[in-house]
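All protein chains but one are shown in place.
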Amino acid sequence: MQSQMKSLLKKLKSSRELSLFLVLAIICVAVQLRNNSFLTAKTINDMLKNYSTTIMLSLGMMSVLLIGGIDISVASSLAFSGMCASLMMRDGVYSSTLVMFLVSVGIGMLCGMLVGLVITQGKVLPIIATLGLTNIFRGATYIVSGSRWVSAYQFQSTFKQFAQTNTLSFGLVNNLVFITIVCYAVFFVIMKWTRFGRRIYAVGSNPEAAAVSGININGIKFVVYSMAGAFAGLTGAMYTALYASAQSDMGMGMEMDVIAACVIGGVSLNGGQGSVVGVLLGALTMAVIGKALPLIGVSQFWQTAIKGLIILTAIIINVLTQRMMRKNALKEREI
Amino acid sequence: MATQNKRNIVIEKEKSLKSLFLRWETLLIVLFIVVNIMNASISKNYLNTANLFTAISTFLVKGFIAFPMAYILVLGDIDLSVGSTVALSATLLGVSYNAGLPMGAAIVVALLCGTLCGLINGIILTKFTELASMIVTLGTMTLYRGIAEMILGSQSTGGLQNVTWFYNLYYARIGAVPYIFIVFCVLAIAFGFVLHKTTFGRYLYAIGNNRVVARYSGIPVQTIRLICFTLVGFVCGISAIYYASWMGTVRFDIATGYELEAISMVVLGGISTAGGKGNFPGTVISIFTIGLLKYGLGLINVNSQTILMIIGAILIIVVTIPNIRVQKSATKLSKTPAKSC
Partner (left out) sequence: MKKLIAIVLSLMTVFALVACAQPAAAPAAAAPAAGDASQTYAIITKSAGNPYNEREASGFEEAIKAAGYTAIIKHPAEITAEAQITLINELVAQGVSGIAVAANDKDALETALKAAMTAGIKVVSLDSSVNPASRMTHINQAGVQQVAQALADAVLDLTKGEGDWAILSATSTASNQNAWIEAQKEIMKGDKYSKLNLVEVAYGDDEYQKSVDQTQALLQNYPNLKVICAPTTVGIAAASKVITDAGLQGKVIVTGLGLPSEMAEFMGSGDVACPYMFLWNPIDVGRVAAYALVEMVNGSLTGELGQSFTAANGTTYTVTEAGDGGTEIIIGPPFAFTADNIAEWKTVY
């Protein structure tokens, strides 16, 4: 019994998520001390709802980072797929929320497939390919929308209601939050216990070895980029449902927030390292920062600087705790 | 043994014949010429020297940043904080001038500020080598912008063009050629020389190719990274001075998106973000190719969003073409997969 406890403790101590969790907890407590309405069910609920988009998009980014790639076009694919799906809903092609979500996911996936093709077949470095495609997707969004927005009154009311109700989870949590939780759970299982998940890690940590052991590297890459695109599409649908508005410049700059969420969550930009739990914590950190800044009563003009400072502190503390853990682990080994 | 030799010869031959056409710089030069011919033929207003140099000056302001960014990419790093550094330096320049400092001193303040920003990036990255430069500079990008916002808030700081010589920094010309163009050329030669003709430059490539090997062969990897990041900051300071001279007024939200533009210029110039590859002349050509293409398309009033799409497409196409060759010769050489990403 005791030894079991001990090994559990050891496991916890060496886990990279723990240090992250501590950072997040410190931030939350600090905010709570400044404003005691922060750690209430309502605030947390509002926060999760408003940031379900960022949290969801981080999942797609994570899978791309895991194979050692990067996708800065996700925000543009989000806008493109969300806009296309909204335009079709406005024009009465369909009225069902489910169909709208599926269409958006489909278009996002096509965008992702294009990214994957350019990267695997054109042998273009991911950052360059997605840099170019960002421009193309964003430009395409302006063109299809004709610079008009899809406004709240042009959406089906069931669609708008969907983002505000708790029907999917039978009244427990908001629908969008529920979708996010389900995706995280599914992804957790895939990454941890399926062959596909392990292959993603293999490709990311050592592509040569992975190729030698018979993994179709390009195949995996293609699937991962398509998946990231699909997540962007899903996020696009969530975004338009949440704000009941589709604009051609929506999600501008979101890719940076999402990359930050992943890296804070311990995902390595060199590939092969990172976990679903870590990304969740990283994305939550970004959400807490966004939600808390207006609540702590500092000047509006200081908020950006504080955000930058928190991001830097978070990643540095994370490194320091990990160094400490590694040291401890080494010490224990010596004994 | 014999077949082996034969195969080698074939490859050699192929290289000498076709690589000339497919070398990145050749491609870029072709693209550059094509862009110019196209521009001149679709718009009768394109070949007006005075107007052309007016347009060139505007993209040179951010073109400067591409130089040290090329170093950073050769190292295998990346710096996303350049736009914010420009904004913060220009903000301090404006604020210190309006607080009564002479313009000369304000310029020094801007340069110091830029250098300090770069130095901070460098220190964090060399103290915590586990951290990727992308995430650190993502953090400082927000931080520097935030400090500029703290200083200026909703205000702007202006009146900078009242100092004639400061105004002339950007606008004065010798004949039709603006000073900024000359400064740009001098800097380009200096940066190119250092990268290709000095030990320091060779170190950059060594580090970019394999950081661990470089360290074991006695190259002061972290010191060189520190120097390069500081250099980026310094050049951002220069860019900030030109920005202030150009606009005459500064807000905290200026120069947003410079980071990705600078990276695009460098990458189109053939320097890979994976590090250790590419050369400097390509970067200079690509600065002009992108800039003049934008100008030419603007002259025939192509929608600015469409221009962005075209630039994006060119970026991908130009990067793909040489890869087709690499891929083919790689498969000819052996069956091991070409390393990518």
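Should a chain be cited, it is by its letter among A and B, assigned in written order, with residues numbered from 1 in that chain.
Please note the rule applied: a residue touches a chain if its C-beta (ideal position, glycine included) is under 8 Å from a C-beta of that chain, and two chains touch if they have at least 3 such contacts.
These numbers were taken from a predicted model, which means no experiment stands behind them.
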Touch with the missing chain holds, among B:156, B:222 or B:279, for B:156
Touch with the missing chain holds, among A:95, A:151 or A:270, for A:151
Missing-chain contacts on subunit B, rising order, are 18, 21-22, 27, 30-31, 34, 38, 42-43, 45-46, 48, 51, 54-55, 58, 149, 153-154, 156, 158, 161, 171, 246-249, 251-257, 294-295, 297-310, 313-314, 317-318, 320-321, 324-325
Had the left-out chain been drawn, it would touch subunit A at residues 35, 37, 43, 46, 50-51, 53-54, 141-142, 145-149, 151-154, 160, 164, 239, 242-245, 247-250, 252, 290-291, 293-295, 297, 300-301
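As a working rule, only the chains that are shown with their structure count from here on.
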Cα centre of subunit A to Cα centre of subunit B, whole Å, reads 29
The residues of subunit A that touch subunit B in their complex are 67-69, 118-119, 122-129, 131-136, 138-140, 142-143, 207-208, 211, 217, 221, 256, 259-260, 263-264, 268-271, 299, 301-309, 311-312, 315-316, 319, 322
Seen from subunit B, its contact residues with subunit A in the complex are 80, 124, 128, 130-132, 134-136, 138-147, 149-150, 153-154, 260, 263-264, 267, 272-274, 305-306, 308-309, 311-316, 319-320, 323-324, 326-327, 336-341
